[in-house]
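Coming up: chain A.
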Amino acid sequence: MTKIEIKNLNFSYPGREILQDLSFEAGTGSITALIGVNGSGKTTLLLLLLGLIQPDSGEIIIRSNDGESFKPEQSAGKIGYLPQIERFPSDFSVKDYILLGRLPFIGFFSSPTVRDLNVADLLISKLQLDELSSCRLGEISGGELQRVRIARALAQNPDLILLDEPTTHLDISHKKGIYQLLSELRDEGRTIFYSTHDPMDALKHSDNCIMLNDKLPAITGKTQNIIDAKRLSAYFHVETEILEVNKQKVILYK
Partner candidate 1 sequence: MKIKKIIFSIVFVSLILANCSPVDSTDQNGLEVEDALGRIVRLDANPERIVIAGKQTPMLANFFYLFDSAGEKILAIENRTQRADRFLTVIDSEFESKLKLEKGAAAEQIAPLNPDAVILKTSMKESVGDLLEQIGITVIYVDFESIEQIYSDIRLIAELLKEKNRGEEIISYYEEIYLEISKAIEDLPNESVLLTEIIEDADGYAISVPAAGWLQTDLVRRAEGIPVWTDSQLGGGWTEVNFEQVSVWNPDYVFVINYQGNAPSITEALKMDELWMNLNAVNNGRLAAFPNDYISWDQPDPRWILGYSFLAHRLHPDAITAVNFNESIIEFYEFFYGLEEDFIRENIFPLIQ
Partner candidate 2 sequence: MKNKNTALLICLFLIAVISAGLGRYSLFSDFAELRENPFLADLILDLRLPRIATAVLAGISLTIAGYVMQTVFKNPLADPGVMGVSQAAGFGAALGILYFGQSPLIIKVFSFGFSLLALFLVILFTSRLKLKRILGLVLAGIAVSALFSAGLGLLKYLADPIDQLPNIVFWLLGSISGANWNSFYLLTLITFPLIIFFFIYRWRLNVHMLDEKVTFSLGIGKSWELNLVLAAAVLLTSAIISTTGIIGWVGLIIPNYGHLIAGPHAARSMVFSGIAGGIFLLICDDLSRILLPGEIPIGIFTAFIGSFLFVLLFWKKRDFLYS
């Protein structure tokens, strides 16, 4: 159970400023969506949250329930991460791959114990992967693969989960399944950050939102509050209009 605090974050790649003075807080059990056009810094922010790269200035603090706080790079193994495109060993079985997620709990010279195997089995059935458990990663569909990857991340029992464009290449039903899964995880008390290039996803499936643009300042806050047509038009360079249909907000692109 963790709170994420981003304070005055600044980051730039050589010659390109990505994030300027970004501040944001996400509490226990929340889903934060990162939206913005390509190149606006979504992946960068996720990598900063992971601790793989360091900000130029500002800080990210992860606060656990018992008051301990630490930086992302200090929380080895406690943050689950799904890259947008992941190189994986396509010959590996689903179960073996998921088991690798147990690494933070397995000693340097050990192999998975019965406990680890049980955790893997539990996750396999929770994510409805039972039939695929011994299939090779290269043989399953995109949607199934995504569930497998989430299972791998969950094997770490992470309080913070970062997903980079988790539904980009999925069809609608799989998409729905993933977001449903994320909701369940949120309800379990985990903190989730995901990026998407479709603001509709954020609108439907997030509590908080960070809207990024390479030229405009970042907007952060509760999703319902910050997503409006004017901002979307400015940040996405497309004329948009938001309608309410059957009590659901829908974005129209003109």
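Candidate selection criterion: all candidates are chains of the complex that A comes from, given by their letters.
What we mean here is this: contacts are C-beta pairs under 8 Å (C-beta built on N, C-alpha and C of every residue); 3 or more make two chains touch, one makes a residue touch a chain; residues count from 1.
Predicted, not measured: the structure shown is a model, and the values here were computed from it.
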Pick from 1 or 2, the complex member that touches chain A: 2
Complex interface listing, chain A residues touching candidate 2: 47, 50-52, 73, 76-77, 79-81, 83, 86-89, 91-93, 96, 100-101, 103-104, 106, 108-112, 152-153, 156, 162
